[in-house]
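Omission of a single protein chain aside, the complex is shown with its protein chains in their original locations.
Chain naming follows the written order as A and B, and within any one chain the residues start at number 1.
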Amino acid sequence: MKARIHVFLKDGVLDPQGEAISGSLKHLGFEGVGSVRQGKLIEVELHTADAEAAHDQVKAMCDKLLANPVIENYSIELSA
Amino acid sequence: MKTAVIVFPGSNCDRDAAMALEAVTGKAPLMVWHGDSQLPDGLDFIMVPGGFSYGDYLRSGAVASRSPVMQDLVKKAEAGVPVLGVCNGFQILTEAGLLPGALMRNAGLRFVCEPAPLTIENHNSAFTHAYGDRKDVVFPIAHHDGNFFADQATLDRIEGEGQVILRYRKNPNGSMRDIAGVSNEKGNVLGMMPHPERAIDAHHGGTDGLALFESILGGLK
Partner (left out) sequence: MASVDPKYAEGIDEAIALDHVTAEEYEVILKELGRAPNIVELGIFSVMWSEHCSYKSSRLHLGKFPTTGERVVYGPGENAGVVDIGDNQVAIFKMESHNHPSYIEPYQGAATGVGGILRDVFTMGARPIALMNALRFGDPSHPKTRQLVSGVVAGIGGYGNCVGVPTVGGETNFDKGYNGNILVNAMAVGLADRDKVFTAAAREIGYPVLYVGSKTGRDGIHGATMASAEFGEGSEENRPTVQVGDPFTEKKLIEACLELMSEDAISSIQDMGAAGLTSSSVEMASSGGVGIELNLDHVPQRETAMTAYEMMLSESQERMLMILKPGSEHIAERIFKKWDLDVATIGVTTDTKRLVLKHKGEVVCDLPLDPIGDKAPKYDRPHLPSEVRANIDPNRLKAPAHLGEALYTLMTSPDMASKRWIWEQYDRHVMADTVASSQNPADAAIVRIHKSDKALAITTDCTPRYCYADPYEGGKQAVAEAWRNLTAVGAEPIAITDCLNFGNPERPEIMGQFVGCIEGMAEACRTLNFPVVSGNVSLYNETDGQAIPPTPAVGAVGLIEQLDQRATYGGLEAGDVLLIIGETHGHLGASLYMRHVEGDEDGSAPPVDLAVEKRNGDFVRAEIKAGRAKIVHDLSDGGLACGVADMALANMIGIKLAYNGDLPVFAWLFGEDQARYLIAAKPAIAEDIRRNAKAAGVPVDVLGLAGGDAITINGGHGLDLIRLKTGHDGWLPALMAGEAAAAE
C-alpha cells in the first residue's frame, strides 16, 4: 500500500514561504486569500497490506526522520 | 591532542575546518567518514563542518543527523567531549537533538553570504573564554537555512542558563532573539551559523575566529 505523509509547520511557527505565496496570490488578483502555509508531501510505497502495521511503521518514520518535532507536525493517509 | 572533523557526503567546509584546526593545534585533525559506526577513542574535540550534507534534501541536516557516526558522536558529546557544529553542522546538531531549537529557511528566503557582526553573550563558555572581555566579533555567514527557532519557554530557559553564546548585531535571517549560536546545557556542545573557521587568517579579511578555537583547544595543546 501507499502512504501519503503531509508534513507542515506547527501553528505559531512563522512560515515566510507561505507568506510569500500569499502575497503573490493577492498580487495576481486572487481575492479572498487568507493565510497560506507551505508544507511537503512525501509518498512512500510499502510492501504490506496490513493498514495498522503500515500506520505504525509510517508513524515511526515520521518521528525518526520525516518531520522535525520542534517545528513540524504531520498527518498520515494510507491507500491501497 | 586529538581532533576530528566529520565528513558527510555533501560536506564542503570540511577542508576549511581542518585548516583552522591545524592552524591552531599544529596538527591535522582526523577526517572521519559518516559511514563509520564509531569515532576514534580519545578525541579531545570534534567538529561538524558546514556544507550541504546529503544535499540538505528533506531538511537541512536531517539525513546527516541519522547517519551511523552521529550515534557515536551523541554518546561522546554526552560524555563531555567538546563538539562544535558550524552552519550545516549546527543544523545537524539540532536535528540530532544535541542542541535546542531548529534552523528554518531564512526570513528573506534567499541565501545570505556576508560578514556578520556578532556580540559574544557569554564570556565564560568553553568556546569563548579566550576572548577576555571583548564583546564584538565579525564572522562570515553563508547559509539559506539559518533562521533559529525555538518556542518561548525554551528561549527563556536557554537565555537564563547562559546557553545563548552569540547574537547577531544585525539580524540577517530572522532568527528569534537574534540568536547566532547556542550551546547545550552542559556547555560542551556549541552550534553556530557564522563561520569562525573562515576568520583565522589575515587573507580572510579578519582573524576574529582564532580565539574561539583557542578557547576550546588552547588548554589541550
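The rule is short, and it goes like this: contacts are C-beta pairs under 8 Å (C-beta built on N, C-alpha and C of every residue); 3 or more make two chains touch, one makes a residue touch a chain.
Fair warning: this is a prediction, and the values are worked out from it, not measured in the lab.
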* To do: Quickly run down the residues of chain B that touch the omitted chain.
  => 9-13, 15-16, 19-20, 35, 50-52, 54-57, 110-115, 140, 142, 144, 195, 197-198, 201, 203-205
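Keep this in mind: only the chains that are shown with their structure count from here on.
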* chain A to chain B: how many Å between their CA centres? -> 29
* Asked: Residues of chain A touching chain B in their complex?
  -> 12-14, 16-17, 20, 64-66, 68, 70-71
* Asked: Mind pulling up the chain B residues that touch chain A in the complex?
  -> 58-59, 62-63, 66, 94-95, 101-102, 104-109, 147, 149-151, 174
